[in-house]
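One chain of protein is taken out of this complex; the other chains stay put.
Right after this comes chain A.
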């Protein structure tokens, strides 16, 4: 038996969105031309002078000249160069933007350029952090310290190697001259700011999942693939199609109904937790909240599907149906869902209970479906499988949709909920408060706690809605007498 470790074959993992780098590299190289490129000057730091420093406005002027575009486009292009890591700022090294003024920048060495194939590995980052730890004598920045501790946990088996390599690399740099050492440190720091950005630094290295195919190679399609493509397309032509006017109409209708509920298009009140790190939005929209938000209640009125999908809406609907004494449709629908989505070991027992409660003639909660469906379902229940109640469930759903749903929307229960629904105001956080929010992020409620709450609530509901035992009721009345 051999142990095959997951050694990354670094040549094969291609990240899709960065295949523009080849073109950008060509432009960066052109900038180096001593005659027609960007003019550099020297940076004076106390006693050392470091050459090859460029001002932001020179870069942008060169880009505008070369690409014959406007200054705004030039600025955006310059910011892209900084965000990818081809050029790094010297003064405000965490803000990866290109300013159209005298701020100083320098070019990054080709080893630290973003590439499609070579990923910035955690092991290298750990070595860098260890080196920085030595340099700063233990005073790392807070985000760096957090990363350091995490990496010490994850890469513990390699930690000896990391320490050894860090000390060796540190010693190797010491032999060079002072300006070179300064530049080397700046370069490495800029590389890691781009690849492991601290909070509020926007680098361009956020890319999608890795692919195993090189997006730059030309694919040769074989004869068999062509044959299969032909068959596929022929079958596609024969499919029945909907007129585009109809489908576009449906799309427009969907957009107009849902447009205010989409957190990308409309502001998500009180604030989008992913952006501001404040989870009030999630707290207000929890499963068992007493007073739902206005947006949520509005969403229930869109269709029965939405109402049933939101479990809080389902609860409300149940309350309404209990008042109308017609809860058996919804109960059957829920039981059928449970059968569909539940475990296969409990399927036969569930099917039995459903038959006894809902479908048998004279059952306590008999549902009113047409004869043909009833016949099919009962026959199917002899050999129950997951989708045996599908026909009956659809029938019941349609009944509810056409009749009970509209009565619900006009009922006082719904109107009451609509009136009392809360609509929270928007948050307006300053950058300091955002930092504070980020630091105070909590883990939230553990899913096991939520599950336990669900189970308790379900048990209570089951006990409350168990069919009344007539004999016990009668004996109670007798005893009272």
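A few remarks follow.
What we mean here is this: contacts are C-beta pairs under 8 Å (C-beta built on N, C-alpha and C of every residue); 3 or more make two chains touch, one makes a residue touch a chain; residues count from 1.
Simple rule for what comes next: contacts and distances are computed from a predicted model.
Name of the non-displayed chain as stated in its UniProt record, restricted to "Regulator of G-protein signaling 9-binding protein", "Acetyltransferase NSI", "glutathione transferase" or "peptidylprolyl isomerase": "Regulator of G-protein signaling 9-binding protein".
Residue in contact with the omitted chain (choice from A:24, A:61, A:76 or A:90): A:90. Across A:62, A:84, A:112 or A:281, the single residue that touches the chain missing here is A:112. Within the complete assembly, A:34 is the residue of A:34, A:431 or A:447 that touches the hidden chain. In the full complex, chain A makes contact with the omitted chain through residues 1-5, 7, 10-11, 25, 28-30, 32-34, 37, 40, 45-46, 50-53, 90-93, 106-112, 115, 118, 123, 130-131, 133-138, 148-149, 152, 156-161, 163-187, 189.
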